[in-house]
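Got a structure for you, written out below as structure tokens; questions coming shortly.
With one protein chain held back, the other chains of the complex are shown just where they sit.
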Amino acid sequence: MTSDGHLLEVRNLSKEFALQRSTREAIRRQGQVHRAVDDVSFSLRRGEILGLAGGSGSGKTTLARCIIRLVEPDAGEIKLDGRDVRAAHRRELRELRRRMQMVFQDPYASLNPRMSVGAMLLEAGRVHHRPGSENGEAFVKAVLERVHLSATMASRRPRELSGGQRQRVAVARALAVDPELLIADEAVSALDVSVQAQLLSLFLDLRDELGVAILFVAHQLAVIAEIADRVAVMNKGRIVEIGDTATVFHAPQDDYTKALLAAHPHPDLEGRRAQQV
Amino acid sequence: MSSLLEIENLRVDFGTRSQPLTAVKDVSLSVAAGEIVGLVGESGSGKSLTCRAVMRLIDQPGRIAAGTIAFEGRDVLAMSEKQLRDFRAHEAGMIYQDPFSSLNPVHRIGRQLAETLSVNLGLGRAQARERAIELLDGVGIPDPARRALSYPHELSGGMRQRVMIALATASEPRLLLADEPTTALDVTTQAQILDLLERLRADRGMAVLLVSHDFGVIARTCDRVAVMYGGHIVETADIATIYTAAEHPYTRALLQSVPELSSAGHPRRRGGIPGRPPELGEELAGCVFKPRCAFAEPDCAEVEMTLRAVGPAHESACPKRPLAAAASARVGAGAGAGTDAGAGGSGKAGPESVP
Partner (left out) sequence: MSAVDLVPGAGAPIVPAPSPSPSTGSWPRRIARAVRGMPLQAKVGAGILLFLVLLAILAPLIAPYGQNQLDFANLLAGPSGRHWFGTDAEGRDVFSRTLYALRLDLAIILFVTYIPLPIGVLVGAAAGWYGGVVDAIVARIADVMIAFPFMVLVIAVIAIVGPGVEGVLIGVPIVAWALYARLARSEMLVMREQPFMLATKALGYTDRRAILRHAIPNLMRAALIYSTLDMVVNLLLLASLAYLGLGAQPPNAELGSIIADGQNTLLSAWWVATLPGLVVVLFGIGAGLLGDGLSDGRRHGGSV
């Protein structure tokens, strides 16, 4: 079942989007394709936090969506705990999906505006027959506690919550089905820095307390530095570098990684003082 | 003072007269000629509105309720429509987060640029077109003559932002207002745009008011920084001072929340700031940061949110100076700076106060 303790294994994953310039091309099935994900391979251990870095257009979000088949990959293999995700249908797919949950970027669009927090959490638990979900109130309370929200949140609607609170609810919804892997797709990018830090701390807690592995997609390298054990850097659909966070960030091998790191804004205080003098 | 821009006691309200929802409460700020000043804050701090107020670009239901905005001594708020148009055309320029919003999608960019030049500088068509290409070159667009024929959607985000900068600086304004200009851009592109702004400042002596939520961006480009929270400015200082000797607990807590590359390999668990920023309409007694401040005391509810000098060119709205006291204690004990727990959350807060 499990292979070498890897929870998630991705091999040679590819996804193309057709760019049709004209009707003629469409009819003739010509035209260029955009390789959003180009032959990507990596693996993730249980309880590991893997950062997925890259600029916009690098393919990281597409890759994340391919893994849970929100977008269907064109080629390659995805194995969760040894089970083939791509070949799974209906019931099996549902169960596999339960085990890898996604948290999306936009806190203002990731929750159903017409459902109360409690209702959405309970629905998730019940659809997947989670133990304890028969007792609605207790279940919701327990899930909310895991993300440090009080039970009074259960009756609130998303519009009454701040961005940070909404993201916590989004994480809670993911946790309600007891996943083994969380995929955070730019989950903290739309939050204020002071709130972002809280969410990052929450993710670390979840890994420590529940043992969930996290695939953390982000375009800001510093955020990845704060949370990830290992990091994979993507450029134009390919992983150009992958390794321990400290190694990759302090001693990058690939030119693109180097460029990303160099471009990262940091206060050059020494340089400034020299300028002012 | 030879300030280029002097904002005093600015107040921006939404809502009605009976129930004014004040987004910018009492902001005073100055920008000297050729200076790059950063305005940093989180959502709800009022920084964007402050920036837009300078050009009087506040839309209904918002309005500038009080204060003065003096540009080279002239009151912008008192200008007539015509004077305001001239001001916006020649003396101050503005760029936004989304370059698309300034560019008409159905016109080629060269034409849009030339049009601005014709209208604002009275150049003839051929002259305007030539100048437009020069400007595109000046903002670092490669092969400008060919690029001038492109439509906005054919350009990348970074290029569009450059075009917007070209548009905004076409008449060589003395002040550029930049509202989150790099937020929607890649890190590499962001660096290029910031470099461009610095170059424009160096070449033309143009001052910039740079609004951002990203401390990294601010720190890289700005000479001075004003930190906003809950509609007030809570601290102003030059960049080096802010990083090494921030006085206001919010500034310090904010800096500590900022993720850093150097954390790679040892996740620091920063914890952020417990609670959440005040919402529009929330009226707090005394210091607006009190509910979230680690140094708060009961009499902070009587503090007035005004800036007090705490050093050369350094002002803070916190009269208690808890961080200065801690710093001198540390210096006295011979310990180094950098790893103090200081102001700011220590990880887990109570469930209700969670943002």
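Note that the chains are named A and B in the order they appear, and that numbering of residues resets to 1 at the start of each chain.
In the analysis below, contacts are C-beta pairs under 8 Å (C-beta built on N, C-alpha and C of every residue); 3 or more make two chains touch, one makes a residue touch a chain.
On a predicted model such as this, the values are computed, not experimentally measured, just so you know.
Contact with the chain that does not appear here is found for just one residue of A:A18, A:V33, A:A109 or A:A138, A:A109. Looking at A:A124, A:I224, A:V248 or A:L261, the residue that reaches the missing chain in the full complex is A:A124. Screening A:N12, A:N135, A:S155 or A:Q253 against the full complex identifies A:S155 as the residue touching the chain left out.
Those residues of chain A that touch the chain absent from the view are 56-57, 60-61, 68, 70, 93-95, 97-98, 101-102, 104-116, 123-124, 127-128, 155-157, 159-160, 162-163, 170, 173, 177, 185-186, 189-193, 195-196, 217, 219.
Assume only the chains that are shown with their structure count from here on.
Averaged Cα coordinates give chain A a centre that lies 30 Å from the centre of chain B. Only residues 55-56, 144-145, 148-150, 152, 162-165, 168, 192-201, 204-205, 219-228, 244-250, 259-269, 272-273 of chain A touch chain B when the two sit together in their complex.
The part of chain B that touches chain A in the complex is made up of residues 42-43, 157, 186-188, 190-191, 194, 213-217, 219-220, 239-240, 243-244, 253-254, 257-274, 276-277, 345, 347-349, 351-352, 354-355.
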